[in-house]
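As you look at this complex, bear in mind that one protein chain is not there, while each of the others sits in place.
Letters A and B name the chains as they come in the text, with residue numbers starting at 1 for each one.
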Amino acid sequence: MAKDHRAGSKVRGEKLPAILMASHLLEGDTVFKTDAGWTRDPSAAKIAHDAETAAAMEAEGKAAAAANLVIDPYLVPVDLTDGGLPVAKHFRDVMRQKGPSIHPDMGKQAEFPPLR
Amino acid sequence: MYRYDEFDERFVRERVAQFRGQVERRLDGSLSEDEFKPLRLKNGLYLQLHAYMLRIAVPYGTLNSAQLRMLAHIAETYDKGYGHFTTRQNLQFNWPKLKDVPTILELLADVEMHCIQTSGNCIRNVTSDQFAGVARDEVEDPRPTAELIRQWSSLHPEFVWLPRKFKIAVTGAEHDRAAIMVHDIGLKLKRNDQGAVGYEVIVGGGLGRTPMIGKVVREFLPKDELLAYLEAVMRVYNSEGRRDNKFKARVKILVHETGEEEFRARVEEEYAKLDGPTINAPEEEVERIAAYFAAPTYEALPDVSQVLDQARAIDPELDRFVEQNSFEHKQPGYIALTIALKEIGAVPGDMSADQMRAFADIAEKYSFDEFRVTHSQNLVLPHVKKDDLPAVHAALKAAGLASANAGLITDIIACPGLDYCALATAKSIPIAQAIAKTFADQERQKAIGELPIKISGCINACGHHHVGAIGILGLEKGGRENYQITVGGDATEHAALGERLGPGIDAEDVPAAIEAIVETYLAEKQGSESFIETVRRTGPEPFKTGFTAFIESRAVESEAAE
Partner (left out) sequence: MTLIREDGAVEDRFTRADTIDAALAVDGPVLIPLAIADEFAKARPGAEFGVSLPGSTPIEDVKPQLGKIALVAIEFPAFADGRGFSLAKKIAREGFSGTLRASGPLIADEFADALACGFTEVELPETMANRQPVQQWLAAKDTMTEHYQSGYGRGPSILQKRLAARKGA
């Protein structure tokens, strides 16, 4: 069956560094992989700098999906700010890191400090 | 309006329990996400970019004040204090949590509402004319038909796993406000030469990736044969619609690939095999449903209201509002009033919980406790006494709901786009906001006149851009958002698909491009022609020329800037 939902975004060029993004099954909130598990804070996402780490994170994502914890995990290529924080390369993923552009009072941008 | 009986009530309650069980089985792993997804979609629950989204059915766009107050309560308790009216007359909440959804459904059932089949590959919520029962050009009220179809299509055992979604629209009027030519099935109530009431049946219209105007498959279907005929159409589609390619799975593609004649023949062949009387609704049942839609008890009033005329003479704002937002009522002394959820700079179709409560009070006091949702993401008070209009206007104004721009260039349809939607390729709402700000001046809007702009943030066309007099489609191009512009689209009985003016442009250029298109219109316009009438007469050429000139001027400007 064709997928209605686009899990990943089309990003050209370098796929690293990357973070792993998903949706929380019970809450629906966007979550990011950390060393310990998952976070809702985009600045606390674990950053993969090499392919090996990225693959390991992706595998952990799949396991979390299989364990009915998250949905649609996928690797998100990022640029790093001067402070070392991950900002998604694709505008769609940036929207997920921040929240709706029309409502600065809602979503991640209302709860967490900005990534840049 | 329709009220549930014990059967409807039990049905909706059991459906809530069913969904609660499905959520539990998803969490314990009995259902995989691939299995749960179509089940939750058939209960209106999507997963979007930031959160789940719950789409609540507003059958044929009719609501009462108790329902709206409940929606306000849900918005405040389980969401972020607002709701969003959609282009299919539904209402969406953008932030519910999966764990709360069964409880939300329970609350909806308390006011005879549900989310059944507002998504998924099944027969979706039936839409209709927002002026049903009000319009003077009506052969018959379409709502009883729409309600009958709502019931018949709810959890239909055979048609819940269709190749793709399936949308039915019904109109009873000469002027088509339900866009029946661009639905999977469009039904138009009509009288035949003998004066009997029945339906013209149109199949295979649709927007999306491959927009098509529907084909008439039955010139006249006797009214009492409706359900059996629908069953025949659905069975042909369910059996033969393509399942190998999601983008070719809608019935419009089946009609197109099979050929109009052959498709009609297959439907008629299937129809001939059906035992109509065992399928169709009994006449008494049709009458039972119709009785709920009997006209309210109007007062006998003169058509001219001196109270209103005097108030208009001294209050230009009221005068402007009534001139722009009222619709002629068949009952003397009354009008139907459009409430445009299109304040300049606001999100098209959004309504706060406070506004919902204020509006519920207004509908209760001044419009027989009833209102409608339009496919233009606006609301309608269907039966307002002209004498009451000054008071209604004041109450609307206090709630920030007295925007006098219904049908004008700032009354823009926009899908949620990339701000919320997981399928979107570009933002949609900010484009609408920028255009509205550009044309904020009331005199300018009035001079331009009726001009429906429709914006979609992806090819799926929830913003109906193909049938906008000006249509805007946001796509991703080279890692940026890019907007294609069309003119000449029309969703009425003159149904037409818009034609592209040229290459896609950047988001920041869209308002100026719309200004250039409007300039072309004002230059080409003859007499009192509306925008769409001018395009229909001139064709898109002058608009293409104007658009090309605009693009060239932009290129020169950006070179100069570099």
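Quick note on the criterion: contacts are C-beta pairs under 8 Å (C-beta built on N, C-alpha and C of every residue); 3 or more make two chains touch, one makes a residue touch a chain.
Keep in mind that this is a model prediction, so the values were computed, not measured.
S.K.: Among B:1, B:23 or B:39, single out the residue that touches the unshown chain.
M.R.: B:39
S.K.: Which of these touches the unseen chain: B:278, B:297 or B:528?
M.R.: B:278
S.K.: Would you mind spotting which of B:10, B:136, B:437 or B:480 touches the chain that isn't drawn?
M.R.: For the chain that is not drawn, the touching residue is B:10.
S.K.: With respect to the chain omitted from the figure, which of B:152, B:199 or B:359 is a touching residue?
M.R.: Spelled out, the listed residue whose C-beta touches the missing chain is B:152.
S.K.: Among B:239, B:310 or B:553, which one touches the chain that has been omitted from the display?
M.R.: B:239
S.K.: Given the full complex, what residues of subunit B touch the hidden partner chain?
M.R.: Within subunit B, the residues touching the omitted chain are 5, 7-8, 10-11, 14-15, 17-18, 21-22, 25, 29-32, 35, 38-39, 121, 151-152, 154-163, 227, 235, 238-239, 243, 273, 275, 278-282, 284-285, 288.
Operating definition for what follows: only the chains that are shown with their structure count from here on.
S.K.: Using Cα averages as centroids, what's the distance between subunit A and subunit B in whole Å?
M.R.: 34
S.K.: What residues on subunit A touch subunit B, complex-wise?
M.R.: 1-2, 4-6, 10-12, 23, 25-30, 65, 68, 71-72, 90-92, 95-96, 99-103, 106-108
S.K.: Within their complex, state which residues of subunit B touch subunit A.
M.R.: Of all residues in subunit B, those touching subunit A are 26-29, 33-34, 37, 41, 47, 49-52, 80, 95-99, 245-246, 347, 418-420, 422-424, 427, 429-430, 433, 476, 479-481.
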